[in-house]
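What you see is the complex with one protein chain gone and the rest in place.
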Amino acid sequence: MVFISEKEVAEHNTYQDCWVIIHNKVYDLTKFLPEHPGGVGVILDQAGKDATTIFDTIHPQDIILRYLSPDVCLGEVDPATVSKTSNVEVKRHYEPIKKKPPLNEILNLFDFEAVASQLSAAEAWSYFSCGANDEISYRENHNAFHRIWLRPRVMRDVSHIDMSTKILGHDSSFPLYITATAMAKLGHPEGEVLLTRAAHSHGIIQMIPSFGSCSLEEMTSAREKGQIQFYQLYVNKNRNIARKVIQTAQENGCKAFFITVDVSVIGRREKDMQIKYDGALPNIIDENNENDNYLRRDQGASGVAASLIDPSFNWNDLKWIRSITSLPIVIKGIQTLEDAILAAEYGCDGIVLSNHGGRQLDFAPSAIEILPEVVESLKKLGLFDKIEIYIDGGIRRGTDIFKAIALGAKAVGLGRPLLYAMSSYGQVGVEHALQILKDELEITMRLSGANTLADICPEMVDIKNLTNHSITPKDYLSSKVYKRLVPRRSNL
Amino acid sequence: MVFISEKEVAEHNTYQDCWVIIHNKVYDLTKFLPEHPGGVGVILDQAGKDATTIFDTIHPQDIILRYLSPDVCLGEVDPATVSKTSNVEVKRHYEPIKKKPPLNEILNLFDFEAVASQLSAAEAWSYFSCGANDEISYRENHNAFHRIWLRPRVMRDVSHIDMSTKILGHDSSFPLYITATAMAKLGHPEGEVLLTRAAHSHGIIQMIPSFGSCSLEEMTSAREKGQIQFYQLYVNKNRNIARKVIQTAQENGCKAFFITVDVSVIGRREKDMQIKYDGALPNIIDENNENDNYLRRDQGASGVAASLIDPSFNWNDLKWIRSITSLPIVIKGIQTLEDAILAAEYGCDGIVLSNHGGRQLDFAPSAIEILPEVVESLKKLGLFDKIEIYIDGGIRRGTDIFKAIALGAKAVGLGRPLLYAMSSYGQVGVEHALQILKDELEITMRLSGANTLADICPEMVDIKNLTNHSITPKDYLSSKVYKRLVPRRSNL
Amino acid sequence: MVFISEKEVAEHNTYQDCWVIIHNKVYDLTKFLPEHPGGVGVILDQAGKDATTIFDTIHPQDIILRYLSPDVCLGEVDPATVSKTSNVEVKRHYEPIKKKPPLNEILNLFDFEAVASQLSAAEAWSYFSCGANDEISYRENHNAFHRIWLRPRVMRDVSHIDMSTKILGHDSSFPLYITATAMAKLGHPEGEVLLTRAAHSHGIIQMIPSFGSCSLEEMTSAREKGQIQFYQLYVNKNRNIARKVIQTAQENGCKAFFITVDVSVIGRREKDMQIKYDGALPNIIDENNENDNYLRRDQGASGVAASLIDPSFNWNDLKWIRSITSLPIVIKGIQTLEDAILAAEYGCDGIVLSNHGGRQLDFAPSAIEILPEVVESLKKLGLFDKIEIYIDGGIRRGTDIFKAIALGAKAVGLGRPLLYAMSSYGQVGVEHALQILKDELEITMRLSGANTLADICPEMVDIKNLTNHSITPKDYLSSKVYKRLVPRRSNL
Partner (left out) sequence: MVFISEKEVAEHNTYQDCWVIIHNKVYDLTKFLPEHPGGVGVILDQAGKDATTIFDTIHPQDIILRYLSPDVCLGEVDPATVSKTSNVEVKRHYEPIKKKPPLNEILNLFDFEAVASQLSAAEAWSYFSCGANDEISYRENHNAFHRIWLRPRVMRDVSHIDMSTKILGHDSSFPLYITATAMAKLGHPEGEVLLTRAAHSHGIIQMIPSFGSCSLEEMTSAREKGQIQFYQLYVNKNRNIARKVIQTAQENGCKAFFITVDVSVIGRREKDMQIKYDGALPNIIDENNENDNYLRRDQGASGVAASLIDPSFNWNDLKWIRSITSLPIVIKGIQTLEDAILAAEYGCDGIVLSNHGGRQLDFAPSAIEILPEVVESLKKLGLFDKIEIYIDGGIRRGTDIFKAIALGAKAVGLGRPLLYAMSSYGQVGVEHALQILKDELEITMRLSGANTLADICPEMVDIKNLTNHSITPKDYLSSKVYKRLVPRRSNL
C-alpha cells in the first residue's frame, strides 16, 4: 500500500483532478465525479480533503467497494502528515432535538412534516422534500387525491374491520409498504435500519433502497423472523456489478426486485441545488468576472449517473434479469398505460405506478390519476389478474389509501412521510405515523360501509373530476417574479 | 351506600384504572373510557378528581343513569374527606360578553359566526366549528352552493309570497328545521331549551339531539302548545336501552325519529383535538423520552362509541324499530343515491342527505351536490312521492334554501349557525338569525318570480357546474408545510 | 298652512311615529318609512329633525310632490322655534379633492375606481360600489368576460375603423350608452346633468334614472340639440302616478322607456348596510340588553318599496303602458332566455340583459354569460331581428364591448365606472373614461381585423369556457370566519 502525504492530496482539488480521503484511503474520483448521483458539487467541495465525516453520513461503508473499480484507490494517507483539524466534524442535524411537541399531540402526517421542516438540518430537509424543477408534479401527487370524492354507504354492519392483505403473496397488516428512499441517515443517525424495525412492529413490508445510507447487510440483519423485505434495484451499466447486486440481495433474503426505471438521468431538483449554494460551502467562483468560463457545479443532464444507473436499460434486458433470479420482478416507475401493458406482456409480477415522488420529471402525471386508465386497459386485455399494481406518491391520509384500493391498487408505497417521522421522533415516530394511517383507513372503511379491502369497490369513489385539472399547483417562480399591474393610487 | 375517601379516588387516575366523582357519587369509568363519544382525553384529565363542573357543562344530569349500567357507581365520596379546592370552577365561556356589535348590526349568518369565533371559549368554538381531518367536506358543504346559479324570472306578480310548508305533515313557517346538535351548553348556559323556545317563536320544528346537554324532558317540557319536535336517534348496541330511548321520546311527544346512521365511528376532528392539547390540561407525557410507549389520548378509531352507537346497525334492524313505534322514521346521513333508494324501498318516511356537517368522513360529498341525482333516481323508480327529502350542511343564505327547494328538497336542516347565534346573543340572536334567513328566502323568491315553494322549480337554478369541482377547498395542512421554491434573489 | 314648533317635531322620532323637516315643511313619514328605497335607517336617523341637507344631497326637490300623497305634509315648521344648529351641514364628499393623479395619468377605468375609492365619502363609495349579499354576482359580472378569449384575424386592411352604430334608430358614436344610476350627487354636486353633458360631448345616449338626484327636467334641460335621452321607468303601484311619470318623460323629449323589472324588492346590499352602522349615526340600541326587542333598521324584505315599485307588475301590464305611449319599450333586467322570448313575443322593442349590476339577487347570472343562449333562442324562433339586445354589468374594457358585440349585443350600458370618473374628476373625467373605452375598442377592432361593428362576428371570440365557472368569486365572509387547520408547530 502506497502512502501519500496530506499535502499532496490537497493539490488535487479541481474538477479536472479530484482526490479525496475516506477512512484514511486516498481515492481519485475524477472520472467518477460527473456520475455521482448526489451531484458534482458535494464531492468537489471535499476535493483534496478528508471527506470521511460527510461520506459516512450518507453512505454505507461498503459502497465504494461495491460500485467503483479498485484502481480508484491510490493508497493510504500518510498518518504522519495528517493535521488535527483536517477532518472537522460537520455540524449534523441529529443533535438532540428539544422543543418539539409531545408525540401524542401529533395528529396527522403533516404534523410530522411541520416538525421536521423546523428541526431538520437544512440539507436533510431540502433533500427529502424537494421535487423536480417547479415541483408541479411533486405537489400534484398530493392534490390529485383531492379530486376524488367518496361515496359512503351507510347502515351496514361494520363492527369488524379487516385491513389485512397480501403483497406478492406475503402478509401485510394493511395495504401499505415502506418504499425505498435514500440517505435516511441525513434524518436520523440510525438510518434505514430504524425503518426495518418499525416495519416489523406494524407487520408491513419494507423495500430496501439501492443507495441507502445503511448497507444491504445492515438492513437485512435487522430483519426479524418472518419479516419480509423487497429490494429496489437500479441496474448498473456494468452487468457484472448488476449481477452481483441482484445475487447479494437474494442471498440476504430479499423476496422481490423492484426495478426502478424512472431514473435514466437524475432530475433537476432546484430547491435542493439552491440549498447547496446557500450553505456554508465556499464559493470558488469569482463572481465579478462575468466572462470567466464558470464551472457548472450541478453538471447538467448528460453525464450524471450514466454508469450507476444504466440509461440504456430496456425491456429486452428483462430476460437477462429473469435468467439470474426467479424472484418476482416488479417495474417501479410506470407512468403510462402503454408501459403498464408492456410490463404485463413481458411477464412482470407487478408494477408501481410512480413518478418518483415528483423528483424526476416535472409534469409527469400522478400515479393516482393514471391508475383508473391503467386498470381499465389491463382488464380489457385480460391482463389485470396477472399483475399486481401498486402506487406511490402523495399518500398522506387514510382516505388516500382507500381511494387507491377502490381504484384497483393492491397497496401503496410510503416514503417521505416516514422520513419526516423518523427525523423528528425516531422509531416511535415512524410507528405513530403508521398507526395514524391505519386508524384513518379503518375509520374510512367503517364510515364507507366496507369491512374488508375486497369490499372497497370502485363505486365507493367518485372520480369524475380526477382528470380535470386545468388548475395546476401554483408556479411560485413565475408568480414571484411577476410584478403586478395595480391601479394608480400611489400618489394618494 | 358505600363511602369512599377523596384520597382513595385520587389513586385511580390512569387509563387502566379511572375513577371520577360526579355530584358526590364515585364512578369507575375504566371500561367506558374508550367508548366516550367526547374522547378519552377529556375524562382522563379528570381521573381521580371531582368532575362535576365540567360534566354539568355538557351533559344532562340523567345521562349516566340512561346510558351506563348501575354497577359503575361505586358509592359516595366521603364528605369529610373533600378538600375545598377540589372542584374548582372551570372558567366558562358564558361570562357576560362585552364589546359585541349591537344585534341589529348583524346582517347575515357569518356575522354571528365572526362574533362567536371571537368571544366563545376556545373549546366551544373548536367543538362547534370543527370538521373531520382536513375539513375538506366541511367547507365543501358551503362551497357547493356557490356552484349553483339562479335563473330569475321577471315580470311576474310577486306581491304575495308564501314560504310555508309541511314537514312530515306538520306545519312549518318556512322550509327549515333546527337540526340536532350536541353540547349546546358549551355555547350558552341554557343549552338546547333556548333553541326550543326560538323554534316556537318562528313556527318551525326542532329536532331534539340524542346527546344534548339538556335532557330530553327539559327540551320537551319547554315545548309550547302545538309546537312540533322530532327526535334524533342513535341506536344503542344494547337494544333494551335503545327501546327505552325510543319509548321515552315518543311518550314525551316527539313526532318522528331521525335515525342518524353516519356515526358508526366518530370522525377524527383534528382542530378540536388540537385545542384539547393547547388548553390548560397538564401534559402527562415526558416529551424527552422518545421511546416511551406513549398514551394515545385521542384513542383512535376502533374503540370509540362502539356501544353508545351500534356499528352493526343495518337495514334489517329497521323492522325492529318499526315494531316499537308507529311514528315516521327518517334516515339521517344518506350520502348516495343507492342508499336513498334503499331507504325508500324499506318504507322510510324520509331521508336527510347529510355528511354530518363534514364532521365524520372527509371527502364525503355535500348533500346539495347529490340531491339532484338522488331525486332523479327516485323519480325514475317511482319512489319520489313516497319519501320526503331533507338536506343539511352548509346552509348559510336564503339562496341556499331556495336552491335546495328547487332541486327537490322538502326542507333544510340548520345546525351550527344557530349555535353561533345562541352563543353570542342568546335566544334573540337565534331568532334574528332565523329572521335573516326568512328575509333572504323571501327576497330570493320575489326576485325569482316564485310566489310559493311549489313555484320554485328546477328551471330556476343552473346546476351545470355543480358536480364540476376539480378545485377542492384549500388544503391548509399541506400548503402550510410546503416550502415554496422561489427565485434566487435572496442575496440582493 | 299650519305652523308646528321644532320641539313638537322632535317628539315624533320613532319608528312608530316619524316626522322630519325638509325645506321648512314638516312631513309625517311614518307610513312611508318601510317603503323608502334607501332603507329605513337613513330616515330614522333624521326622525324629529331637519333633514334638508341630507335630503338635498341625493334627491331632486320635486320628488316628494311626485311620489308621495299631499297629506303627508303636516305644515311648516315655526321659524321662531328653529334653533341655529338644527340643520348642521353634513360633511360632504365633494369638498375640493387634492392629491389625486393628473387625469392624463389615468390609463384605464380601474384607475378611476381606485381614486374614487380613496377620495369619495364612505357613503358614496359604499352606495356606488356595493352588490347584493356576498357580492358574488357583482364580481362575476366582470369575471365572466375573462372567460371569453379573442380570435384575432391578421393581414386585413384595418386603416379605417368605424365604431358608430344606431340604438333604437338613433345615432351613437360607439356601441355604448350611459345607463341609469341613482344618486349621482353623492359623487359630485352637479349630479346626473354632468353625465348629460358628457354624453353629448361623446355623441352617445344617456338613460335618465327614475330616482336620480337631479330632476327629470334638470336632466332634459341640459340636453343639447339633437342629443338623445331614454328614460328608465319604475312602474309605480299607483297607476295615476305611473301614467304621469310616463307622460312627463315623453313630454320632456325622452325617446324610449327602459322599464326596469328586476327590482320587485330591493336587494340586501350588506356592504352598504355595514357602512351605515359604522358611520357617525348614533346607536339607539342598548347593546347590553340582549332580550330587548331590537329594531331592525334594515327592515328586511317584505315592506320595502312596495308602492314606489309595484311588485305586481307583469307582462299583462305592458298593454296598458303601450296604450299610453307609442315610444319604444325596452325591458331592462331580463335574466333568462325564457323571459327574452316573452319580451319579443309581447312586442317589446328591446331588452337589456342585466342583473342590475349585481345589486339585487346574488347568484343571478351575468348578462354576458346568458347572451349567447338568448341570441341562439331568439334566432331559432325567428325573433332575433325584431328586438334589440343590450347588456350591462361588468363592462370595464374595450375588449368587453367587443365581446358583447361579437355575441349579438347591439350596445352595452355603462354605469358605475362613470360615477367613479365623475366623483374623482368631474365631467372631464367622464369624458376621459369614455375616450379610454373608445380607444380600447378601436385597438381591439384593428387587432382583430374588424373595420366596422358588422365585421365583429361570433367567430372572433372563443366562448367555450364561458359557462364553465365552477370557481365563483371568492366568498370573503365564509373564508374570513374560517379558522384554518394548520400543522402543530406552534410550540417551536
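Think of it as A, B and C in the order they're written, each chain with its own count starting at 1.
As a working rule, a residue touches a chain if its C-beta (ideal position, glycine included) is under 8 Å from a C-beta of that chain, and two chains touch if they have at least 3 such contacts.
Model, not experiment: these values are computed from the prediction.
A.B. asks: Wait, the hidden chain, what does it touch out of the ones we have here?
C.D. replies: A, B, C
A.B. asks: One chain isn't shown here. Among A:Glu6, A:Asp362, A:Glu431 or A:Asp455, which residue touches it?
C.D. replies: With A:Glu6, A:Asp362, A:Glu431 or A:Asp455 as choices, the missing chain is touched by A:Asp362.
A.B. asks: If the hidden chain were put back, which of C:Thr53, C:Thr81 or C:Ser117 would touch it?
C.D. replies: With C:Thr53, C:Thr81 or C:Ser117 as choices, the missing chain is touched by C:Ser117.
A.B. asks: Quickly run down the residues of chain B that touch the omitted chain.
C.D. replies: Interface residues of chain B facing the absent chain: 99-101, 105-107, 110-111, 113-115, 117-119, 487-489, 491-492.
A.B. asks: For chain C, enumerate the residues touching the unshown chain of the complex.
C.D. replies: With respect to the unshown chain, the touching residues of chain C are 100-105, 107-108, 110, 113-114, 117, 125, 129, 134-135, 139, 142-143, 146-159, 161, 270-271, 274, 277-278, 396-397, 399, 425-429, 432, 435, 439-440, 442-444, 446-448, 459, 462, 464-465, 468-471, 476-477, 480-481.
A.B. asks: Of the residues in chain A, which ones touch the absent chain?
C.D. replies: Residue positions of chain A that touch the missing chain: 133-134, 136, 261-262, 264-265, 267-268, 270, 273-274, 277, 283, 285, 287, 290-292, 294-298, 300-302, 306, 311-315, 331, 333-336, 338-339, 342, 355, 360-365, 467-472, 475, 477-478, 480-488, 490.
Here is the rule we use: only the chains that are shown with their structure count from here on.
A.B. asks: What topology does the chain touch graph have (line, ring, star, complete, other)?
C.D. replies: Shape = complete; every chain linked to every other.
A.B. asks: In terms of residue-numbered contact pairs, which of B-C or A-C coincides with A-B for over half of them?
C.D. replies: Duplicate interface of A-B: B-C.
A.B. asks: How big is the gap, in whole Å, between where the Cα atoms of chain B centre and where those of chain C centre?
C.D. replies: Roughly 43 Å, centre to centre.
A.B. asks: State, to the nearest whole Å, the distance from the C-alpha centre of chain A to the C-alpha centre of chain C.
C.D. replies: Using C-alpha averages as centres, the distance is 60 Å.
A.B. asks: Would you mind listing the residues of chain A that make contact with two or more other chains?
C.D. replies: Counting only residues that touch two or more other chains, chain A contributes 100-101, 105, 107-108, 110, 113-114, 117.
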